[in-house]
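All protein chains but one are shown in place.
All chains are identified by letter, namely A, B and C, in their written order; residue positions are counted from 1 within each chain.
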Amino acid sequence: MTELCLEINRADKAFPGVQALSKANFKLKKGSIHALLGENGAGKSTLIKIITGIHKQDHGDLLINNSARVLNTPNDATLYGISVVHQERNLIRRFSVGENLMLNNLPRNHFGLIDYKEIAIQSKKWLEIMDLNIDPATLVSDLTVAKMQLCEIAKALSLKSKILLLDEPTSSLSPQESENLFLLLKKIVRDEGVSIVFVSHKLEEVFSICDEVTVLRDGKNACTSEKIENLNRKKLVKLMIGRDEQIVRAKSQNSKNKNLVLKLNNVKSEIGHRDINLELHESEIVGLYGLVGAGRTELAKCLIGIEKIVSGDVEINGLKQTIHSPKTALEKFRIGYISEDRKKEGLILIHNVLDNSSITVWSKIKKAFGYVTDGMISMKVTPYIQQLEVKTPSNYQLISNLSGGNQQKISVVKWLAAGTDILIIDEPTVGIDIKTKAYLHKLIIELAETGTSIILISSDMPEMIGLADRILVMKDFKISGEVNNNHNYDKTSAAIMEYIHD
Amino acid sequence: GSSGTKVALVPGGPHPYFAAWEKAGKDAVKDFGLGKADYKVPAEWDLSQQNELIESLVGKGYNAVLVFPGDAVGTNKILGELDDAGIPTAALAGCVEQPTKAKMCFGTDTGHSAYLGTKQLIKAMGGKGKIAHFTGFLVDPNTTLRINAVEKAVAEAGGGVEIIQVIADIDAYEPADEKINAFMAAQGGEVDGIVTTAWVPAVVASQALTNMGDKRIKMVGIDHDEVVLKAIKEGYVHGTMLQNPYGQGYIGSYVMDKIRGGCVFKANAPWKSTAQTDQFIDSGTVFVDITDVDTYVDAMRGISLDILKTFDGTYLDC
Amino acid sequence: MTITLQTLLKKDWFGLLIVVILSGILITLFKPAFLSSFNLYVLMVSTSYMLIIALAQMIIISIGQMNLSVGAIGGLVAISFSGVMEVYHLSVPLAIFIGLAIGVICGFLNGFITVKSGISAFIITLATLYIFKGINLGITEAEPFYEIPSAVKNFGNAKIGGTPIPYLIIIPIIITVLMWVLMNRTETGRHMLAYGNSVQSAELLGISSSKVVITAHVISGTLAAVAGMLVVCRLQLGTPNIGDSWLLPSFAAPVIGGAILAGGKVDVIATSLGVLIVAIISQALVIFKIDPFFVQIFLGLMILLAVFINRYREYKQEASRKVFTHD
Partner (left out) sequence: MTKKLPNFMFTNQFGLFCIVIIFVIIFSSITDGFTSRFNIYALSRVVAIDIMIGLAMMVVILTGGLNLALGAIGVCAAMFGGWCMETMGIPVIPSIFLILGMGSFLGYINGVITVKTGVHSFIVTLATMSIYFGLMTMLTEAEAFRRLPASFTDFGSIKLFNKYVSPLLIISVTACLTLFYLFKFTDIGRKLIAAGANPDAAELSGISVNTMFIYCHMLSGFLGAVAAIMLTTRIGAAIPSMAGQLGMDWLLPAFLAPVIGGTLLSGGKLSVFGTMLGAILVTLITNGLYLIDVGEFWIRFFLGIILLIAVILDKTREHFTLKSVIVS
């Protein structure tokens, strides 16, 4: 069974100022799981969008089941049995989960009107397959990022297509959720001969489920349909970034003698946190681990004054303080928060790279009469932009035109530029390629060493264990336990799981 | 007349009232041998639009302007500027408030017309009863004049008559229909007379009375919209205060030509004076009811001719 | 599912219904005449065409755009409708057909140009507002058409049997029901809302934006046409001014009804109640003989009040949601 069900030959795609793909080839075998890899901005999503008829390649041709096809709209792709989960969430927030799942072919009753009972029934089926226990009537806007992502996968499956494209499907899933997903994928490949294209920055995942690998670098093929057996992590990384990956490890530092910068005593929040106790020392990295939905993001938001703290007290450098707004958090207490939801809370998509990365520093670098120029700003932020190797034609490129990973980099840049004492980092490396990920990790450690105290929220266990000095485990808006991290993966992860499952 | 005279007749905006000005202008050109007497309508009923139009007209070489003031006070500035540019102007149909550079106000004393109308209504009501007053935008200075005039007439009628409600700001049809009918629903039983002092309320109120088939409530309207005239013929409306748009345009153009020809108004000209100006000439304001509603057109023509015949003698030094 | 206060509080129309009932009771306490059959009739008449006008705007709001030309379309249709009957003595059905056709064409133009040019509908309809109104004035030279067949006139001024219900309200009610079905039970409607929620997502989902946008504008144009003709029936003359005063009310009702101007959230029932509230307010101002110099002030305060009451409901609802969001 070596016949191809999808083939792209010498595809070019240019965007204003960017050659996203040049002469890119891609071949997908029937019944295989094919990894599409590359750095941020390599062109993965663009390729996916060409296969699904959203973008049209400038040159090159597209074959489905060995016959050349022209896809003008996403619907064409669906007709040829291609379904996709995009990197960005594409659910209608004000619609119910069920309706979102069925949106492309809504069931009708005999008056030709939409039949919501039927929707509930059909969608329930697919939700259960993803073992999601959500009522189909729930509004998408009430879901967490993770649940949304699972819903979209369920939706893609519900189309029963023969070709399934998954663009970073696990970016905000917890390890368990990813595991379940992989079992499911293997199953449908085995039983229904579905072929899957799998985009991810998590190489463990690639090795655990993929048969073949195609790597893009700057829109060109670094390799095409390489058998996974012939590859190892080292080789793969070299293909992707053109050099070896350096593994970062924080040297365990005993920070007990360092002075206490932040202390929470029995904090109770309006949105349901109960008796939260937390201590953060100077230049310490405290990890907040927990399953998606544990309320870590919300805790962060309490700290910067978005959500209300109803009782208990917050001490900063030993003094009781109340933080009314992110403004006071930033300007008075020098606390920053890097959001996990870059599109909604992190970035201003209609503005350019420069404005986005400098938003936190304007009031700091302004001269008399609040005088601030682009020049002054880029002097301040360009170093960070270059350090993080953001792929952008210029500082004036619109953020919405950057690749997902590069967008994430920008939302980090702006807080680096702000230079805060306490930095809360929420899921910093979601959708970030390993090169940048390594760099970010190095950066976080350097920040800590140079005196910044960091609260790290992450669902990525290796990352957590790699970076944190202490790890607090959160569950249902409570701290369910603390683990002193000795950077030994197996021991620590076991200890953490203890607190999660009891 | 001189073919050098280019008169522009500028209404406040697109409105049926002024339709007669177009023909009046053409006739004036024909009869008095003027160069031009064109009817020029602002794109919208809006003071600045009117000013823009007038300015562009001057730019095009019109050298005399007859204007229905977009605002009784606000229009003065531009009239002043035209005067500086040596262009004679006059307020037509309605007046501008003094001090003004307008040579005259040739039209209707809005206040007085409302006063007369109310008098007629009270007479029709037999000198006693409750009346309601429907009128236009409060921000139009004329509206205040009308409200006061109606009150004056009522006061003069002694205790017998009282105003039970004034509804203003209804110069658009839909709201007028809504408000006036709401009034009929609430007060229809009590009210004995209605006086309307703006075009739209007059039309809508006549319509409402006709629909209700109510001949008990007496109403005096304003102007010559067909709906009003029809309602008068059918007896649902007692009468209406008519003006003389054709005469205004026709004679106005004539006078502008004279003034450009070097005539000036007599020092002792028999001006009438109104709340707004004391250089007022009545272009013919008459009350019309069922008896003369069919013949008013000739009546108006008659009035126009009389004014024209005696105009030079009475007002001008040439 | 059982109807609890919880589920009701979620509904946009609930708060408004309260407002309507309360205001109704209040007014009646002071002025029993408010419930007189004639007054109810008047109330329904003024609600009738405003309802359609509001819906004409609402459907455009649902896709996150604005239609500034509703009034202009209504006016153009109104004078064409009465014009062809007066000048060419066409039969009423034919005139109605022409009227609707014009509405469809205008709406289509709005939608088509918006889609093809990729310029915001706000600008396009602002331009077409001038164009349609311009044609209107060009044809009529600001002179109304008076010869309206008595059939039409009666339709605009007759009540059903002994009831206070005007014939005029039948069509609006039917249309409201149809619109509810459209927005809640048909794919077209749901796709419009989806598009309004997020244009990008809608396109990734393969919802054809041109289809959605053009359909919405065609419906909007048609509704404006219907409203225009109803107003002619009501006023018994086809004056060029019809439609001039529609714009703000057309937005006010949906927005009072909780519509989000950014698109993706509209509620037919709430919009209808919004219309009713506005009508009741302006009627109350007359019934209570408010001094003309105070009317505007009251109007403003009332609108704010109405919105605040509905807003209060939302607070209650959000508060209750917060408590329930986890474990």
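We take it that a residue touches a chain if its C-beta (ideal position, glycine included) is under 8 Å from a C-beta of that chain, and two chains touch if they have at least 3 such contacts.
Since we're looking at a predicted model, the values are computed, not measured.
Asks: So there's a chain missing from this view; which of the remaining chains does it actually touch?
Replies: Across the whole assembly, the hidden chain touches A, B, C.
Asks: Which candidate, A:Leu181, A:Ala329 or A:Ala468, sits in contact with the chain we can't see?
Replies: A:Ala329
Asks: So one chain is hidden, and I want to know which residue out of B:Glu81, B:Glu151, B:Glu226 or B:Asp292 touches that hidden chain in the complete assembly.
Replies: B:Glu81
Asks: Contacts of chain C with the missing chain: which residues?
Replies: So the residues of chain C touching the missing chain come out as 66, 113, 117-120, 122-124, 126-135, 137-138, 140-142, 248, 251-252, 255-256, 260-262, 293-301, 303-304, 307-308, 311.
Asks: In the whole complex, what residues of chain B lie against the chain that is missing from view?
Replies: 14, 39-41, 43-44, 46-48, 51-53, 55-61, 70-74, 76-77, 80-81, 85, 97, 137-141, 143-144, 169, 171
Asks: Using the document's contact rule, name the residues of chain A that touch the chain not shown here.
Replies: These residues touch the chain not displayed: 14, 16-19, 304, 306, 325-327, 329-331, 337, 339, 344-351, 355, 359-360, 362-363, 366, 369-373, 393, 414, 418.
The rule is simple: only the chains that are shown with their structure count from here on.
Asks: When the C-alpha atoms of chain A and chain C are each averaged to a single point, how far apart are the two points in Å?
Replies: Taking the mean C-alpha position of each chain, the two centres sit 43 Å apart.
Asks: Going by the touch rule set out above, which residues of chain B reach two or more other chains?
Replies: Residues of chain B never touch two or more of the other chains.
Asks: Indicate the residues of chain A shared as contacts by at least two other chains.
Replies: Touching at least two other chains: none.
Asks: Which residues of chain C touch chain B in the complex?
Replies: 31, 33, 36, 38-39, 41-43, 45-46, 49-50, 137, 141-144, 146, 157, 231, 234-237, 239-242, 244-246, 279, 282-283, 286-287, 289, 291-293, 295-296
Asks: Which of the residues in chain A end up touching chain C in this complex?
Replies: Against chain C, chain A makes touches at 54, 73-75, 77-78, 86, 88, 90-95, 99, 103-104, 106, 112-114, 142, 270-272, 293, 295, 476-477.
Asks: Once bound in the complex, which stretches of chain C touch chain A?
Replies: Touching chain A from chain C are residues 181, 184-187, 190, 193-194, 197-198, 200-206, 208, 264-265, 321-323, 325-327.
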